[in-house]
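Structure, as structure tokens:
A single protein chain has been omitted; all remaining protein chains appear in their positions.
Take a look at subunit A:
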Amino acid sequence: MKEMNKQSTTLRIIDRLKSSNSSDIMTVLGAYLILVIFFSIKSPYFLRVNNFLNIGLYAAIMGAVACSMTFINVSGCIDISVGSQIAVVGMVVATLSRLELPIGIIILGGLLAGGLCGAFNGFFITKIKINPFITTIASMQILRGIAYLISNGQTIVVTNDVLKFIGRGRFFGIPVTLIILIIMYLIFGFVGKYTVFGRSIYMIGGNAQSSFLSGIKVQKTKFIIYAINGVMAGAAGIMLTAQTGAGLPMAAAETNMQALSAVILGGAGLTGGKGTILGTFIGVFVLSTLNNGMVMLNIQTFWQQVIVGTVLLIAVAIDAIKGGSLKRKI
């Protein structure tokens, strides 16, 4: 009897592993370990606590947007305007801090600006029902233009002590941005797994029509995740401005694609219904570690881009082949 129980428990665990995408996370984790071992052998400075804290410090901006972007991808949508959203927020934050407003107002202003950008996308996607890709191609350009317009193309220097602490400060030796990032992932991870809202995102991505017929508010949910994504771009914009000490209208041009790469690497493809916050977290660290290691090895930046792109392609190809892509005719 006991034997039987044990067996069924094992079966249940295997089944759970199979159905919860953990296997994909395992693959990415494995890849991460290989990376760490490789760089540790190649560079004596790599395998040090301080280096990893540094990775965390610089991963925060991309990591913050990748976090909420996971929900966008899980719902079957996409957002490629995040980089421009960050730039707008950066300019707003820099302008507000120039006016020497209280830090609370500055942060709130940044988050609000981001939220508005996200809501703008959400409105066109869910109310006018324009394809998310097209909507965000447009808003990417609109928002980038607005970022330039705010200061007429000029850089705005920021000298706020609290902002400086957020951007470069450490708390018990741990970078503040890394702490913020971990808190974000804990919250989003919780929402994704333990709330009805989080589950409905997966449902919508899995089959929007069935979800609608089961009483899920499909469009409202999508609107909310775009707005949340904007707020997270706000947080990223605040951290970026704090880190660089200036509002730059051309900022975060590559952040969008890096974040999207991290999300995809973490298992949330573009088809929807799949992916986890934990997976994205690992994806973010794989990419950041890769970048960090390549810098340490003095690899030319042009080659760095080739390598990052190749890693992404290989990861997705493995997934596609596992899914039987070679056996299909079309």
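Note that contacts are C-beta pairs under 8 Å (C-beta built on N, C-alpha and C of every residue); 3 or more make two chains touch, one makes a residue touch a chain; residues count from 1.
Assume contacts and distances are computed from a predicted model.
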| item | value |
| --- | --- |
| Undepicted complex member, UniProt protein name, chosen from "LrgA protein", "Ferredoxin", "Ribose transport system ATP-binding protein" or "PTS sugar transporter subunit IIB" | "Ribose transport system ATP-binding protein" |
| Residue among A:Ser214, A:Gln305 or A:Ser325 touching the omitted chain | A:Ser214 |
| Sole residue of A:Ile78, A:Ile125, A:Ala147 or A:Met203 that reaches the chain not shown, by the stated touch rule | A:Met203 |
| Hidden partner chain, touching residue among A:Thr195, A:Gln305 or A:Ser325 | A:Thr195 |
| Missing-chain contacts mapped onto subunit A | 11-12, 15-16, 19, 193-200, 202-203, 206-207, 209-217, 273-274 |
